[in-house]
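One protein chain omitted, others in place.
Going in written order, the chains are labelled A, B, C and D, and every chain counts its residues from 1.
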Amino acid sequence: MFEYALSVMIFLPILSGLVLLLSPVSKGAARLVGFLVSVVILLLGVEIFLGFTGTGGMEYVQNRPWVESLGISYGLGVDGISLLVLMAATVLFPMVFSVLKTQSKGYYANLLITQGAMIGAICATDLVLFYIFWEIMLLPIFFMIGLYGGENRLSATLKITIYTIAGSLLMLAALIYVGVSYHAQFGKWTFDIVQLAALDLSGGWAILAFIMFMIAFAIKTPLFPFHTWLPDAYTEAPTAATFVLSAIMAKIGVYGVIRFVVPVFEIEFARFAILLSLAGVTGMIYCGLAAISQKDMKRMLAFSSASHMGIIALGVFCMNVQALTGTLFQIAAHATSTGVLFLFVGLMEERMKTRDIDDLGGIAYKAPIFATFFAITMLASVGLPGTSGFIGEFLIILGAIKFNAFIGVLAGTALVIGVCYMLWMFQRVFFEKSNARTVEFQDLSTSELLTFLPVILLIVAMGIFPQAFIKKIEPAAQQQVAKVFAMTQAQVADTKVPNPGHNNHKN
Amino acid sequence: MIQDYLTLSVILFCIGILGVISRRNVFTVFMSIELMLNAANLAFIAFSRLHESMDGHVLAMMVMAVAAAECALGLAVVILLHKHKGNLDTNVFSLLKG
Amino acid sequence: MHDFMSLLPLIIIGSGAILLMLLAAFEKIEVELAAYISMAIFGIGFVVQLLVGCGDQTVLFEKVFNGMLVSSNFTMIAGLIILGCGFFTAMCSHTYFKINQFCTLEFYSMMLFGACGMLLLSLSQELITAFIALEIMSLAIYILVGYDRTNVTSTEAILKYLMLGAFAGAFFTMGTALIYGGAASTKFADISTSIVDGSASHALMIGGAFLLFVALLFKVAAIPFHAWVIDVYEGAPTPVTGFMATALKTAVFAVFANFLALNDSLHGDWVTFLFYISVFTMFGGNLIAIGQNNLKRMLAASGIVHSGYLLIALVAISAEHFTGSVIGYYLAAYAVGTMGMFAALSYLGGKGEERMNFDDFKGLAKVRPYSAAAIAVFLLSMAGIPPTAGFMAKFYVITSAITAGHMALAVLGVVSSILSMWYYLRLIINMYFHDSEETFETSGSPLASAATFVLVFCVFAIGIYPIVI
Amino acid sequence: MEHTANYIGLIPLFPLIGALVLGLMHMLTCTNEKPLSEKLYGTLACIGPVLSFFLALVVFFHLKGLPAPERFLTHDAFTWFAVGDLHVNMGFLADPLSSLMLLFVTFIGSLIHIYSVGYMSEDQNFGKFFAYLNLFLGSMLILVLGSGPVVMFVGWEGVGLCSYLLISFYSEDTDNVLAGNKAFIVNRIGDLGFVLGMSFLFWAIGSGGFDYLSLKENAHNLTPTIGIVVCLLLFVGACGKSAQIPLYVWLPDAMAGPTPVSALIHAATMVTAGVYMVARFSFIYAHVPFAGSIVAWVGILTALLAAIFGMFQRDIKKILAYSTVSQLGYMFAGVGIAAYSAGIFHVFTHAFFKALLFLGAGSVIYALHHEQDIWKMGGLKEKLPKTYGCMVIGALALAGVPPFSGFFSKDEILFSALASGHTGIWFIGVLVAGMTAYYTFRMIFVVFHGTPRDQESFDHAHEPPSVMTLPLIILAIGAAFTGVLNLPGIFGGSLAVSHWLAPSLTEHHPHVSAWLEFFGIVASVAAVAVGLTIAYKKFGKGADEPEYTGFAKFGFNKFYVDEIYNAILVQPYKAFGAVISRFIEPNVTDIHVKFSTWLYKKAGSAFKSFQVGYIRVYAIYMIIGLSLMSLFLSQSIN
Partner (left out) sequence: MIAEGLFTAFSVLAVLGALGLVLFRHPMQGAMSLVVTMISLAGLYALLSAKLIFVLQLIVYAGAIMSLILFIIMFLNIQNEDLPNEPKHFYYFLGGLILLLPVGSFLIKVVKCVPGVEATIVGNGFGGVKEVGLVLFQDWLLPFEIVSILLLVALVGSVVLAGSKRRLSK
């Protein structure tokens, strides 16, 4: 009975969001609807997670031809690569609805639409379908930032929107190129990623297409140096939008690379892997350094999120199963930790009307529960063992060492850099003397406590029993890496391509 | 010798263009366009002489008809302009720009 | 019989035009009624066109018209678009002329005559017929543009359009002459055969086609023949602008494609030429649109950009098996979006088109959320954001370009649509992210708004069910 | 070869459960008007450690019951994560080495819990303190029991976290929090080394299973270069955790925490984790003596440096802190020269006497109401006789005066250095022994002898409650007599501990003449005696703080190492961050956005200005295009 689960998960939120937008209901009702819908999605998501067998293939597949003349089909499916991203997109949303109480109708409606679109982008197995959802999921963000954002929200929303659309339009050309060259090689039209993987591309246009794909995903992720929209957007955006952007949308950028770029462009990918991984590491260090000198908590978290995305992306480029699995795991882990952190900051802003670190202090004495939750989340995001953050980062660093010792060592510095700014912030906000502003700080109410508790538990559980997740995603990663390796080996056999991925076949 | 006719028609055509781009007087511009149409007609006739088929003549007649229609409309517009500004300078009519 | 059937829409429109003209001559009816009548005529024409359908490439009345009219799927699509645009234009005009009082009955008959010319143009397979049809269309449009005789700007608009249009027409005739000289005939079929058997003089074909294209490119406002379009769009009454922007462009592109597709070697000669033209058109159009503050001017410029995309499609057509599906689909998508914009403008514009600038629409979403949403949808469709029709159209165009081996053209097209993003979003930002100074009170009939929302539906319908392909 | 014993998984579990319970209780009730009673907290807090201690005893005897080569108890709780060849089990390994650590960690841990019940009374965060303490003990036990490097790393980071939390326990005071941050960050730098070391180790020999026993089997596949890299990286981790050059700077500041914490974490257990780790990886270090000697030299130099600093400190806890660093240096010297058992044995004894000294110092501080400056104390021996006695024993042990425990363990190390030909290390070791004796008894004399320097606080001073003195006494006994556990042959002993540890270590005992051994003992004893006498001469009768001049001033300011680090690391880091976010981000990275926006606007206005509105000009545009095209086309026709 769950074969249509994915379609429901995609279109239920979108439609209900549209209905909310078009119908004159009160904000309370809108919030209720949003909450219920997101809970339904959550349940479906959990069902999918439990029912997922993890054999490395697509599951919950749906495939309907849509435009026969070009072989575009309405194809959905989940595999180990998309599973955890899907979880991130499904599990966290009810929290948002239950925490953010006092927002307008459009706020909740946009949230729903963007959730549906993101789930669509995650589950799509057809390039064109993916692209469509990929574009749709940006629009609600555009409106949310523009309507409910901070003071210079207009420039922020323009920047993120045009920047991202520019990237994705380039991707459009690239993906059409892929489809056309498939037609040229196999004589039939298809945009189904599984079949497109059979393609082998070469020549200047292929490299150009690869670069265009990578630019699109690099902008979304964001990968250094395409991250410059991020601080403004994250800072100006309303809490929920920041949450969505940081927790899920950024991950879809990385996911896109794994799902659509790697299978099609193995050769180019292997060729550029070093460069890309350098970009990832550079971004990680750069943004980590930038974070240390931020006054605004949200901005600091924005930079920290960018920094983590750098290392997550790095895991993709290392092309061995440890790093790839680490990335897939870290996607979920970082989604939980960063998302919750941004929500916490939103809470603090709601209560104290400021995000400026200098105005805060001594919250821990007033709000031990809040402080504890914040601390756990923070420790997860700096990758302390026993929390979700450690497994992913460890696997990525491990893989990076294998891929290239130098890059691995650089990646390792993530352990230190993250701690520096986080502790500094934690000290200034939660310790030290409490001031007039923070002395009335209210601890989490019961409802908020009940909202956050499951996620906190999830963070810890993912740290202690990661195998439950890893054993579902690992086969897919295994296959992916094996395939890339095979292709690059074949390439190495005839042409001498400098190819860093050529010695990690067995793991 | 057909070439001479055609060359002449080209020359006339170019002079017509010249009139359009170098004059600001509405009438002159109109008549230059008429001149261009005439050049085209000459080419038609010359070609039909070359091909010894009379299609060219028919085409020329059609062009004449079109020219007449355009001319009628054009003159109506000229009258309208004159009502508005009492002046036939095309540069006067440049409110729409930028 | 079938020939007659496929001519039927044309006949309906023509006779409707003449009917309205007579009614106007005797001033028997009110303008509203005329609007309804013309809507009815367009509607019937549309339905008939839809019912007639038609197979591929049938020469109509071979004996009588001796192969000057040919109908095909492509012409049917073009006809549908033209008639649909006419229908919606009539709806908009009804509202528009409730607000602005300078309409007489001839307006609608002129519109029908124009549509008649367009249909002829899309069907015609012979140069002089095409020329006459072009002139019918243009003359009718000239008159509609300058319809408000009391208004100096619209008079200026008609002057510019008429003069430059006649100028371009002269090129068309000269081109026809040269082609006639080259191929000893002006019928597409004969031209094609004479090209094939090599009896046609290559140089004359080149020169003639060149001058011909100058005229056609002028009509579709390709750079560098674009300059008139912006002023004329601004000067013309809003519904007329919509009609020009959509139906006229459809007809001209129909004949353009028919002519290019008549022979492969002919098309081959012009690929490079059109390549550069389309690139310049796309980018120049964008750069013009950036600076505009008036919505109609911006839409005119964006129309230039879309002509650029259509030129890409022209570059990519293959004369062997020409279906024109890409061009048809793009025209349909573009027509729906643009028509919708003008429909919305024609009832939001207010008396004397007082609200035509970007800043006049600040905070529209707060006051009239649904209209704002509709406009946003149209803009997104023009910008090519899924799941609207504009996206699929862009998708098909780029696909055809790459399939034809013009990857560079595809990339440039994509880049230009990046450039176009800003001025579309600008209006959305004005509508949504600012507070409203005024209450957008609009008098007039609800027809235009009805048209707007129907068109919103069409945008999504065409986008999600691209049946045309 | 190894046996499974599921109960060893429980050992770390008890304190962890205790931590969870206490933490929840505190978190949920601390904002109430009246917090829960300290009795409740105290008893709950002490249950976990005590239980673990008993289980540790069980483990010990279980192992003892087995024949020596089979003394390996393992328990794989569950597969933690398995990716590709990387299989990491949440597994525990109890072998002689870990069982020894287990014993004294749980033992001393329990004692210090009990002591803290007294010491921390009337603290509003009583519950939180014990939650942290329990959490620490749990992590420490995971560290000790972990069956592989990754599991060890869990405890490794856990203890680091707890030390951060406990150092910044009095978090209202910024300095304490800063000290905590410093500790955590420096530890993190070390952990970076650990992680990288683990990664290299895995890619080298880890594919056959990533726990100690499998690694030990595959150790022979390790190429020397990779071996050196791995060893040094792991040693970086050890440096961070065990406060060796150059990462020792956090430990003195760590004294900002409550004294029991200093005793348990920063003296007895956590800081020795580095030594334990090196001993754990003895099967690798044994392969690459070069790395070992680097370890040894770093250790002994640290010992020297810390001893120098220790001689000039005025804060009683700082003195002990530097002595800890110095002793850790000894231990690393020991494990560095492949005398693992000696190093571990010193860890063992040091745990007792250093915990004793700290707790003694704690009760002094407690008695003087949180006065830590030794130059404000004096003559306390009649006020605090019990404390005084215990402290003296501890001091003797620390100074290495025979027959106290410190003497035997330290001497074992020095002797092994001598025996294995590391004469330089031995010499410095002896020197440091003398200095140790000096600064230890300087402290003792200044604090307890002479005349009170601060009469008023002297009068209020009184012996702390028995809940605090009892652990002192027990530890004193330990400090006095644990030495006999590893009596060398020359004293008719049989190196019991070394033999006990043998199965889990890879080492060989050089056989040398008894004369050499005797000479070594004499030398170190002589050095100790010299140090003692100098100390007595200077401070025995009670003296006031001398003026520090020249080298003394230099040493008093700890060679300005903190200032240097601040200047060359911390400030540049912050400045760089500021530069990036203020300048580079907007002006360099974002330049492509800015430039394209500018270009976009410019082009827009330019094209706008082309629309002049004159018909003639529009026609001219057309003709310009026309002529260009005809130029273009006239190529194509001949």
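Here, a residue touches a chain if its C-beta (ideal position, glycine included) is under 8 Å from a C-beta of that chain, and two chains touch if they have at least 3 such contacts.
Keep in mind it's a predicted model, so treat the numbers as computed, not measured.
*Asks:* As a test of the contact rule: which chains in view would the missing one touch?
*Replies:* Displayed chains contacted by the hidden chain, ordered by label: B, C, D.
*Asks:* Given that one chain is not shown, which residue among C:37, C:133 or C:462 touches it?
*Replies:* C:133
*Asks:* Which residue numbers on chain D touch the omitted chain?
*Replies:* 616, 620, 623-624, 626-628, 630-631, 633-634, 637
*Asks:* Using the document's contact rule, name the residues of chain C that touch the chain not shown here.
*Replies:* Listed in rising order, the touching residues are 14, 18, 21, 30-32, 64-66, 68-69, 97, 101-106, 109-110, 113, 116-117, 120, 126, 128-129, 132-133, 135-136, 139-140, 142-143, 146-147, 149, 158, 178, 181, 201-204, 206-207.
*Asks:* Kindly note down the residues of chain B that lie in touch with the hidden chain.
*Replies:* 1-19, 21-25, 27-28, 30-32, 34-35, 38, 41-42, 45-50, 52, 54-58, 60-62, 64-73, 75-80, 82, 86-92
As a convention for this text, only the chains that are shown with their structure count from here on.
*Asks:* Can you give the whole-Å distance between the Cα centres of chain A and chain C?
*Replies:* 43
*Asks:* Could you put a whole-Å number on the gap between the CA centroids of chain A and chain D?
*Replies:* 37
*Asks:* Just how far, in Å, is the C-alpha centre of chain B from the one of chain A?
*Replies:* 65
*Asks:* Can you list the chain B residues in contact with two or more other chains?
*Replies:* 20, 29, 90, 93-98
*Asks:* List the residues on chain D that touch chain B in their complex, please.
*Replies:* That would be residues 608-609, 611-616, 619-620, 623 of chain D.
*Asks:* Given the complex with chain C, which residues does chain A contribute to the contact?
*Replies:* That would be residues 21-22, 67, 69-70, 128, 131-132, 135-136, 139, 142-143, 146-147, 153-154, 157-158, 161-162, 165-166, 169-170, 172-173, 176-177, 179-180, 183, 205, 208, 212 of chain A.
*Asks:* Residue numbers of chain B touching chain D in their complex, please.
*Replies:* 17, 20-24, 29, 90-91, 93-98
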